[in-house]
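As you look at this complex, bear in mind that one protein chain is not there, while each of the others sits in place.
Coming up: subunit A.
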Amino acid sequence: MSQYKINKLSEVAFPAILVATSLGYLIYSLLLGAPISEGLPSPLFFPTVLGVAALLLSTTLLYRAILSFKDSSLETSKKEAATKETTKRPALIVIATIAYISIFSHAGYIISSLLYIFAIISIFSNLRRPLITALGSIIITTMGLVVFEHIFRIRLPGILG
């Protein structure tokens, strides 16, 4: 399958995920119980109505995406190819944030934040000037410590939690 088709498929994938989510939500709400109980709306009435609405909307969006997939021209392929590059940085940021959250309580605010901010700045600056990046990380971490702990008196985890 060509790169062009793969990129266009990704535009169909998102509404497809929404359809799956809406369907899952509706089915789960029906499994939890009846939407009407003794002639009155139960706690599942609102989610059921919502699920139906979401399913209709997401199906409409999926239908439009499929139509667009069939009708789109090759002129969009260059733009589509560029999106692969632009998703790399956001993915790196998500990975860095997951790592930060994982070590935040154990390594403490200072160490985890130094590493995290260094990573974020490096991602945005494409790893240029690592010394300035390190200095920036120290300054920002220190400013954060002052703001959170001393100005707003919020307790942050120390070293080793």
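List of remarks:
The rule is short, and it goes like this: a residue touches a chain if its C-beta (ideal position, glycine included) is under 8 Å from a C-beta of that chain, and two chains touch if they have at least 3 such contacts; residues count from 1.
Heads up, the rule we're going with is that contacts and distances are computed from a predicted model.
According to its UniProt record, the chain left out of view corresponds to "Putative tricarboxylic transport membrane protein" among "Xanthine dehydrogenase family protein subunit M", "Cytochrome o ubiquinol oxidase subunit 1", "Putative tricarboxylic transport membrane protein" or "3-hydroxy-3-methylglutaryl CoA synthase".
Residue A:94 is the one among A:67, A:94 or A:146 that touches the chain not shown. If you put the missing chain back, the residues of subunit A touching it would be 11, 14, 18, 22, 25, 28-29, 32, 36, 39-47, 50-51, 53-54, 57-58, 60-61, 64, 86-87, 89-90, 92-94, 97-98, 100-101, 104-105, 109, 113, 116-117, 120-126, 133, 136-137, 140-141, 143-144, 147-148, 152-156.
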